[in-house]
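Only one structure is covered here, and it is reproduced in the block below.
Omission of a single protein chain aside, the complex is shown with its protein chains in their original locations.
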Amino acid sequence: MIEKIDGVKAGIKLCYGMVGGGQGSMIGGTHRKAIALDSLAEIAAGCFSRSAENNTATAKALGIARDRCYGSFEEMAKAEAARSDKIDFVVIATPNDSHFAACKAFLNNGIHVVCDKPLTLEAAEARELADIAKKNKLLFAVTYTYTGFPAVKQIREMIRAGSIGEIRYVNAEYLQDWLATAVEKEGNKQAQWRLDPKSSGRTNTVGDIGSHIENMVSCVTGLRIKSLCARLDKIVEGRVLDDNANIMVEYTSGAKGFYWPCQVAIGYSNGLRLRILGSKGSIQWTQENPDYIDLFKLGQPKECWALGEEGFHPLAQNHSKIPSSRPAGYHEIMGNIYKTYIGALAKLKAGQTVSEEDMDFPGVEMGVDGVIFINKCAESSGKGAVWVDL
Amino acid sequence: MIEKIDGVKAGIKLCYGMVGGGQGSMIGGTHRKAIALDSLAEIAAGCFSRSAENNTATAKALGIARDRCYGSFEEMAKAEAARSDKIDFVVIATPNDSHFAACKAFLNNGIHVVCDKPLTLEAAEARELADIAKKNKLLFAVTYTYTGFPAVKQIREMIRAGSIGEIRYVNAEYLQDWLATAVEKEGNKQAQWRLDPKSSGRTNTVGDIGSHIENMVSCVTGLRIKSLCARLDKIVEGRVLDDNANIMVEYTSGAKGFYWPCQVAIGYSNGLRLRILGSKGSIQWTQENPDYIDLFKLGQPKECWALGEEGFHPLAQNHSKIPSSRPAGYHEIMGNIYKTYIGALAKLKAGQTVSEEDMDFPGVEMGVDGVIFINKCAESSGKGAVWVDL
Amino acid sequence: MIEKIDGVKAGIKLCYGMVGGGQGSMIGGTHRKAIALDSLAEIAAGCFSRSAENNTATAKALGIARDRCYGSFEEMAKAEAARSDKIDFVVIATPNDSHFAACKAFLNNGIHVVCDKPLTLEAAEARELADIAKKNKLLFAVTYTYTGFPAVKQIREMIRAGSIGEIRYVNAEYLQDWLATAVEKEGNKQAQWRLDPKSSGRTNTVGDIGSHIENMVSCVTGLRIKSLCARLDKIVEGRVLDDNANIMVEYTSGAKGFYWPCQVAIGYSNGLRLRILGSKGSIQWTQENPDYIDLFKLGQPKECWALGEEGFHPLAQNHSKIPSSRPAGYHEIMGNIYKTYIGALAKLKAGQTVSEEDMDFPGVEMGVDGVIFINKCAESSGKGAVWVDL
Partner (left out) sequence: MIEKIDGVKAGIKLCYGMVGGGQGSMIGGTHRKAIALDSLAEIAAGCFSRSAENNTATAKALGIARDRCYGSFEEMAKAEAARSDKIDFVVIATPNDSHFAACKAFLNNGIHVVCDKPLTLEAAEARELADIAKKNKLLFAVTYTYTGFPAVKQIREMIRAGSIGEIRYVNAEYLQDWLATAVEKEGNKQAQWRLDPKSSGRTNTVGDIGSHIENMVSCVTGLRIKSLCARLDKIVEGRVLDDNANIMVEYTSGAKGFYWPCQVAIGYSNGLRLRILGSKGSIQWTQENPDYIDLFKLGQPKECWALGEEGFHPLAQNHSKIPSSRPAGYHEIMGNIYKTYIGALAKLKAGQTVSEEDMDFPGVEMGVDGVIFINKCAESSGKGAVWVDL
C-alpha cells in the first residue's frame, strides 16, 4: 500500500476556517495557497472582513456554504464548535490588534489555531493564549513564515551538530524599502494600519519585521536574549511609530548580537539576512537567495551549500517538496509550516502520539517571546536607548 | 461582487486526469501541486502507472473514485470521453516515448491535453498532434516549466519594447551534474530511461534540457533557428546517448547564437542561464536566482531589475502570485502555466472568446519546434558536427 | 611638449625616508611599492628597525647610502634636516605607540610627514601634531588606505551631487578573522602588539579597523559624529583588549548609524562594507569587490556602477591609473594617496599654490578625528555601553 504521495501522508484531509483575509488582503491568499499546495485541508468556514459585502463575496468565491460565512469571529467560534463537521483549525489573518480576542475565542471553544505574528500587542495577552492552549491541549502555530525555508532548518541542524562550534555573535538584519516615503499619507492601507499605534501597538518596524529577526535567530541558534539596548528611529517625518531600529542584544549564554530591522532602506525589498559567528566557523544566509547557505570553517575554503545537495540533513531534505535545485518559493515555505502543523493535527485527531519532531513548527511560546521582545525594544528606546533586562 | 480572489477568477473549478505520475515519479507530484496552488482544478481520474498496484494505490491516496482509475490510457480516454462529468483536460506525465500515443488518444476523444516536453520522439508525430489539436479545437500545452517565471515574461516584454535594440547574439546554457558519474549503472531509474534510446529517442541531454534552452530563447526573443552545427558528446564512458552538447546556431534574422546543455558539470545543479546581446543593450538571467534580471544599456550603469518592482510589465506582475520580493518557487512557475491554461479552458467552456493573450502558455507549436530542434542536433552531430538547415 | 606621462606630471621626482618597515614588516613594503608605482619618489634614508642588524640589512637591500641609515628617528630627523639633499618627506610605519614621538620629531625639524593610522594613542597628542604641522606649514597625510579606491571617491561625488538625497542612516562593517583564535599565544607578532595596551592603546579592533570605518564614512558622507554608544567585546578568552565591537552613532545632522568592526568573523578576511541610506536612494560598496558601486534610487531598478564606465566623476576617473575594467589593487590605492600627496608636495616645493583639490588625501585632521573616535568608544564601553558625546 502507498503510505505517502507527493511527499505527504496519504489520507489526510482536514477542513479549516479563516478570520480576515478577504478580498484586498495580501496575506489571506498566501495562507490559502500554502494550505492548498499539499491538498491537506479545505476551507469550510470564514469571517473574512468587517465589510459585510466583502465577507459574503469572498465566501462565495471560495465556495463556502452560506451558513458558514459568519458576521463575527465570536459567532463563528461558537457556531463551528457546535457543529459535528466543525473546522479542524482556524487561521487568524487580521491586523495585530484583533489577534488576541480572535485567538482566545477559538481556543476557548476548543478549536486549534494558526495566527499571524506578532501574536498580540501585550505580553500578558500572549501568555494568556499560551496558557489556554496548553490547558485545552490545542495546537497553536504562529506563522513566522521564513522558518519554513528548508535551508533554515538545515542551518539549525548544522549548528546543533556543532559545525561552527560555540556561538559567539549574531548579526541579523531585515531591510525593506516600502516605507521609505510617506506612503501612509498617499492611501497605502497597510502602511496606515501598521504605522497606527491603535492597530499595531507600540512599534511598527520592530513588530513587523524585527520580530521575524528575533524568531529566526532564536529558532536556528536556540539562544535566549538576556538584555537589550534598542534605538527605534522615526526617520520619515511625521511618523509616531518607528520605521528603523538598531538593537544590541546580549544572550543568556554570554554571546552578543545586533539586530537591524529597517523599512526605509531604498533598494532592499525583503532583505532578511543572518550571520552567525562561532568559535569554529560562521554561517551566512539571506532570504533573497534562500536556497543557499554559506558555511565558513576555520582555516578551510568557504563552503556554499545548495538546497537538495548531498549532506543536507534529512529533516531539511524532507521539509522541501521541490525537485533538487529548483527554487523554494514563498508559498512553499508557508506550506511547509502548514504541512507540519496539519500533519500533527491529523495525528492528534487519529489519537496518535504527537512527538516533539511532529511539532516542528513555530508555536505559541515563540509567539510569546516575540511579544516580549517587541515591547522590551520599545521600553529601551523610550528610556533613551538604555539596556533593559528581559 | 468579487470578480477575483487570490489573483484568480472566481468560480473556475475544472477537473482533470493524469497519465503517469504514480508513486516514485518526481514530475507527477509537481504537476498536481502546481494545479492545487490556485485551487483551479481537481484531479478526478488517472492511469498512474504500468504497475497495477502502484496505479491503484496512487488513485486511492489521491481520493479518486475506483471506476476512474484506469488500466491504460486508451481505456481512460474512451471512458472519460463518454462520461457526462468527464475530465476537462488530461496531464501526460510519462517518459518521452509514450507521449505521442497518449496525447493522440485523448485528442482523438476530444479531451484537452497538457503534455511534458519533449512532446514526441519524431517531428512528424509532433506535427500530427498539432494538427489534430487544431482540427478538434483543443487546447494543448507543453510544460516548458521555466517560461512560467514572471521574470521570463518580463524579459520578453523588455525585448518586445526594444530595450536592447535588435538582437545580435544569444548565449544560453543549462548545466546540471546529476549525470557526472555513471549513475545509470547504480540503479538510478531516471538516468536509465533518459540514457536509453528506446524511451528517450535520439538524444538525452539535448532532449531533456537542450530543449528548455531552445524553447526559452524562442519564447523571449521570437527568433527562429535557420541552421545549426551541433556536437553531442558522450563524456562518461559507456553511454550511447549524449551527456553534453555544443550547438552553434544561426537565426533567420541573421543573428547568431550558442547553446550549451550539459549534465556532467559538477557543481551546477540546475544552471539555466540566458544572455541576449542586442544593438542597444544586453539582458542576462539565471534560473538559480530567478527573480532578478540584469539589463545593461549602452553607456549606462548596469541595471538589476527585481521581481515586484515598479516598472515591471503588468503581464509579468500579474503573472506572479506572490507578495513583492518573496521568491517565486518551482511549483509557482509550473502553476503559472496551469493558471493561464485553465483560465483559457474555462473561458472556452463558458463559450467566451479566447484571445491570444489568454493563450500565453507554451503551446503545441512550441512542442513541434522542440522536436525538430532535437532531431536536427542529432543529425548534425551524427554527420561530424556540420551545419544543417532546419 | 609632454606635460604628463603615465598619468603623472612629468618631472616630479622627490626623495623620502622611512621609519619602521624593516624586513618582516608587512606595511613597510606596501608603502614602498605604492610610492614606486608612479616613480614619483625614491627612498633615500631610513631607520627601519630597533634591531641594528635588520636596520642595516634593510637599508643595504634598498640601496640606501650608509650614512643615511640611522639608529633612531630622532637622529634621523635632525641629520636629514641638516642636509642640503634632505628627504622631502618621511613615512612613519611603526606600531601605534611610537607614531606621536616620531611624527613630532620630523615636524619639528621641518620635514613633511606621512603616518600610518591610528595617528596617536591620545587625542591631545594628535591635536598637538596637527597644530605643529599647521604652524610649520607642513603636509601631513594619514594613510587611511581604503579611501584611495577610485570607487570611494566616486561615492563621495555621487553623494555630494545629491544622488541619494539627504543621508538618513549609515551601516558600516569591517570583518576579519585573523584573530578568531588566540594566535597571540602562538607567536603571531602582529597579534601580540595589537592586543597589547602598551603598543596599541585603549583598543585593538576599534583602533585597527574601526578607525577605517570611521574615516571611510566621514570621508564619503561628510557626516560628523555627535554621540555614540559602544560595546567592545573580548570574545576570545584571555584578551585584555577588544576583538569585536558594536557602535551605535548619532551624527550632528540628526542621521543615525551603526559601525561593526570585528576580527573574529571566521570566513571574512577583509570585509569592509558600507551602506548609506538616503531620502532618495542608497549606496552600497564592499572592499572585496572594490571596483563596483551599487546605487539604488527610489522606484528605479538597481544600478551597478563599474570602475571606468562613462558617468564616473572625472576626479574618480583620473584617480585611477588602470585601464578600464581591470581591477584596482591594494598597492594602487595606497599609490593613489601617495600620488596626490607627492603631487601637492611637488607644487609646494616649486612655490606654486596648492589648492584644496590638490590636497585630496586623508590629512592630519582626519587623524585627529580618528583618535577621538577610538577613545570615545573605549570610554562608552568602559561605562557599560552608554551614550557619550564627542
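Should a chain be cited, it is by its letter among A, B and C, assigned in written order, with residues numbered from 1 in that chain.
Rule of thumb we're sticking to: contacts are C-beta pairs under 8 Å (C-beta built on N, C-alpha and C of every residue); 3 or more make two chains touch, one makes a residue touch a chain.
Please read all numbers here as calculations on a predicted model, not as lab measurements.
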{"item": "Touching the absent chain when the full complex is considered, from B:D97, B:E128, B:D233 or B:E379", "value": "B:D233"}
{"item": "Contacting the left-out chain in the complete assembly, out of B:S49, B:S282, B:T340 or B:N375", "value": "B:S282"}
{"item": "Candidate in contact with the missing chain, chosen from A:A101, A:A306 or A:V354", "value": "A:A306"}
{"item": "Full-complex contact with the absent chain, from B:S25, B:S200 or B:N244", "value": "B:N244"}
{"item": "Absent-chain contact - pick from B:F73, B:F296 or B:F373", "value": "B:F296"}
{"item": "Subunit C residues that touch the omitted chain in the full complex", "value": "1-2, 4-7, 10-11, 13, 23, 26-30, 32-33, 36-39, 54, 57-58, 60-63, 176, 178, 269-270, 287-290, 306, 308-309, 321-332"}
{"item": "Residue numbers in subunit A that touch the chain omitted from display", "value": "295, 299-306, 309-311"}
{"item": "Missing-chain contacts mapped onto subunit B", "value": "164, 168-169, 171, 173, 177, 180-181, 229, 231, 233, 235, 244, 246, 248, 256, 258, 260, 262, 264-268, 275, 277-282, 284, 294, 296-298, 302, 384-387"}
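Operating definition for what follows: only the chains that are shown with their structure count from here on.
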{"item": "Chain closest to the middle, measuring from C-alpha centroids that were averaged per chain", "value": "A"}
{"item": "Separation of mean Cα positions, subunit C and subunit B [Å, integer]", "value": "56"}
{"item": "Rounded Å distance, subunit A centre to subunit B centre (Cα mean)", "value": "34"}
{"item": "Subunit A-subunit C separation of Cα centroids, rounded to whole Å", "value": "45"}
{"item": "Multi-partner residues of subunit C (each touching 2 or more other chains)", "value": "302"}
